[in-house]
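All protein chains of the complex are present and in place, except for one that has been dropped.
Let's turn to chain A:
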């Protein structure tokens, strides 16, 4: 029985609506969305992170009782197997989650007293021993360094990395990404094995595309199609705020406000002041403030940054960023985990990478595929990237290196590189796609999709092309931030928070040239967010909620990343992240990497809602006897 205690409920106070403001269209849309999503969900539990329909409550309670009954009748050791052997998915959806726990213990099709009693003996054999039923993580474990021995190395005083059991399910073996790329200059590759049938290597195709133009920086705000209603969550983490730091932030905000109101004289005066204040700061705050000040200055004085960036420089920056901090490693690792699981049982696989760069994501996946139980599939990779200014065939070179790796690990490998100014220039017909029964496709995009939001229709075109590829899985990694709102000041504020947190994380974990280059890498993003507009403003980051809305509208449905990927990602951080502040969180089936609980990047996985792949064949020894 609920008593009427309005003043206690956080959202029943009439002067504060759920959205904080009832005056904007944005808030109204949010309310409508919230009402839609409500659809009979128990509100009390929803606030606490659990989605249970009121009409399902009794059934959910019964499942809990059943599980409790089973737990009670099993001695100590029996319960732990639920943790080791099971991969958990999406705990928020309690009904489905509990059902999967129950079926982990019992094959769902088995009924000893059912009509198919005579075949009942055969059926559970199939059920019990089929890999997918057991749900072990073994076949889908991405391999990295041996965790046990590194565990001891990384023990800190007074704090221990929790003891893992001796279960070998999670033995980690090879380092992700580093295998073939050294910091030294790229070596020339001589083609002496072009006749090898194992490494079928096609030359790059160059795509026609329109080049970007420098539009007026103060052009009117982009039409509504660019912006999607934003969710109203703004996570913030503050670190070491000293007096000067606060004044610096005040000055930055005041300057941005000046720009917003087109009061350029004020903005100009403040930008100079910021310069002085920044010098007195230390560490991350100084650097962030400097980059933001520079970006503001560019905006005020209309000194637009050169666009697009010289490709070889951006390559170098990218590699340093990869080395300096765990963000790219996390992105690659979690995406690979999802791809690996989606490719289970497939004999021929094709990865289409929208974010090829130096191909650092793929050695680890190839190694994992090579070690797969039952042998590796034939692996085809299509890498897409922007053109380089010196006309070098950088995509080709990357392909060659991967081909060499494939040779050493005995994986049948095929590669094609595509050069494109924009992903929107891509058409499915260019990719030589094979029937999905023959070849399974994965589409991968790390920090690329947001760039498409700079031109109308870009993202929609890409989504429809992706659907035509009939992928088993689409892995997307994006910044967890809303830097694409219609109001400049909001974008400024959001990005100031975001990059402050990012720089702070670098401060603790990186050093030397890697760190410096990473700061330059991020600095270029800051410049783009603050100083550019229109088609030039490509760093249009949006939150995972916004991306979810876009993807669902475009006909994709989520593929949840589970506890297996979560755990592996956590172990990766323990190995490669310098600072203790990094953490992985799960939310709605996505994995987020954050610094001191501020989520910074999100990996999510998707498939076309109406596409279902052909199931893998049953193991030959256990065919059904009917």
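As a convention for this text, contacts are C-beta pairs under 8 Å (C-beta built on N, C-alpha and C of every residue); 3 or more make two chains touch, one makes a residue touch a chain; residues count from 1.
FYI, contacts and distances are computed from a predicted model.
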Check your understanding: Going by UniProt, what is the name of the one chain that was not included in the view, given "AP complex subunit sigma", "Aldehyde dehydrogenase family 3 member A2", "Pescadillo homolog" or "Gibberellin receptor GID1"?
Key -> "Gibberellin receptor GID1"
Review point. In terms of residues, what is the contact footprint of the unshown chain on chain A?
Key: 1-3, 5, 7-13, 15-16, 18-21, 23-24, 27, 42, 44-45, 47-50, 52, 57-58, 60-62, 64-73, 76-80, 82-83, 88, 91-92, 94, 98, 101-102, 105-107, 110, 112-113, 124-125, 128-129, 158-163, 165, 232-241, 246, 249-250, 253, 490, 493, 496-497, 508, 563, 566-567, 570-571, 580-581, 583-587, 596-599
